[in-house]
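Okay, structure first, notes after.
Note that one protein chain of the assembly has been removed; the remaining protein chains are unaltered in position.
And now, subunit A:
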Amino acid sequence: MAFDYEKYLRPGKLPHIWCPGCGHGIILKGLLRAIDTCELDKDNTAIVSGIGCASRLPGYVDFNTLHTAHGRAAAFATGIKMAKPEMNVLVVGGDGDGVAIGGNHFIHACRRNIDMTYVICNNFIYGMTGGQFSPCTPTGDRASTTPYGNPDPVFDISKLAIGAGATFVARTTSFHATQIDKLIAEGIRHKGMAVIEVLDDCPTTYGRRNKFRSVVDMMKRFKELAVPVAKAATMAKEDLEGKIVTGILHREERPEYCEQYAEVVKRAQNL
């Protein structure tokens, strides 16, 4: 039977604002399948975002939804989770929102290992503002603010998350639609900070400036470059150059932040 996306969508708030060919719709559907798999209660789930194309996602879904200021989603989400740990807290946003202006909140949410699932839609660009380069724009690529090619080195979001202390980190692409929900569901089930990086296609402001003539070209590229993590483990470092390692990149058990704070409460109350 076909999946009933409508039970999670807000009637009247569609169509979405995303451009034709944008990968955010694929991620939205993956997110909803993951929520369904994990049987999250709509009333007890908050979905938080910052600013940007991907950050418009909460407006379309029928949960407690919060569209915050640019880059601040993880910090708002931290307040929600801390004040009401029984809520399921998910964050959705783009690369610029998450690791440029929101970089500090992102790494510290990872460090705390607070129990939330952060889906980061990495389309290598600031889409909503019209295609300025982000920390994830490949070096040498064109953006509206790098007319002679991007001089900046690239942030590897997944490595950043692992380094900062996230206890579940996974990566996939918008081509691998069926993997998105599985990874997000694993992230939701994981107790602690889960980061799911989805490399995402933006045909309008990234693709057309960087020789991807069509969405299909971008998708093909994701397909060609993707290497499952198990296979990557058997490959030489030089063969992995430029490839996208997909799957669960990191998983560990470490005390979760709200549980740690519950211990503080016990000590304060001598329980």
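Keep in mind that, in the parts below, contacts are C-beta pairs under 8 Å (C-beta built on N, C-alpha and C of every residue); 3 or more make two chains touch, one makes a residue touch a chain; residues count from 1.
We adopt the following convention: contacts and distances are computed from a predicted model.
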{"item": "Chain not present in the shown complex, as UniProt names it (candidates \"Flagellar basal-body rod protein FlgG\", \"Lipid-transfer protein\", \"2-oxoglutarate:ferredoxin oxidoreductase, alpha subunit\" or \"Transketolase family protein\")", "value": "\"2-oxoglutarate:ferredoxin oxidoreductase, alpha subunit\""}
{"item": "Residue, one of A:68, A:113, A:134 or A:150, that touches the chain absent here", "value": "A:68"}
{"item": "Of A:82, A:154 or A:240, the residue in touch with the unshown chain", "value": "A:82"}
{"item": "Hidden partner chain, residues of subunit A it touches", "value": "10, 13, 42-44, 46, 48, 58-59, 62-69, 72, 75-84, 86-87, 104-105, 107-108, 261, 264-265, 267-269"}
